[in-house]
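One chain of protein is taken out of this complex; the other chains stay put.
Presenting chain A:
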Amino acid sequence: MTVRYTKDHEYIRVEGDTGTVGISDYAQAQLGDVVYVELPAIGRVLNKGDEAAVVESVKAASEVFAPVSGTVTATNSELEGAPALVNEDSAGKGWFLRLQITDPAELDGLMTEEAYAEFIASIS
């Protein structure tokens, strides 16, 4: 199992050809209290960089982009009643959606855990 990150602070946790997408702990802390998450329809085909979801904090709405291309196979319905899960456990229970990854080679363009930590340090 590997986790990769984007510069827009999405993560994708890869297990086989499935990826679980959410936003990083840094991103949830920056957003503040999450009050709503708009999730895509299951079966939707996303290209890398497409808007996959919208996360709304008290202050603002932010787009969540697909880290790689794929087909949405599941979304986290728990977020509907408990959007605060994104703040409480962004890497776990606060996941957004699962993708059937189209091209695993796209993962190579994303940051590893260590590279992402360095990226965060460089912008904060």
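Throughout what follows, contacts are C-beta pairs under 8 Å (C-beta built on N, C-alpha and C of every residue); 3 or more make two chains touch, one makes a residue touch a chain; residues count from 1.
We take it that contacts and distances are computed from a predicted model.
One subunit of the complex is not drawn; among "3-isopropylmalate dehydratase small subunit", "Aspartyl/glutamyl-tRNA(Asn/Gln) amidotransferase subunit C", "aminomethyltransferase" or "Potassium-transporting ATPase KdpC subunit", its UniProt record names it "aminomethyltransferase". The chain that is not drawn here is touched, among residues A:3, A:54 or A:74, by A:54. Residue positions on chain A in contact with the hidden chain: 32-33, 35-36, 38, 54, 56-61, 80, 83, 87, in rising order.
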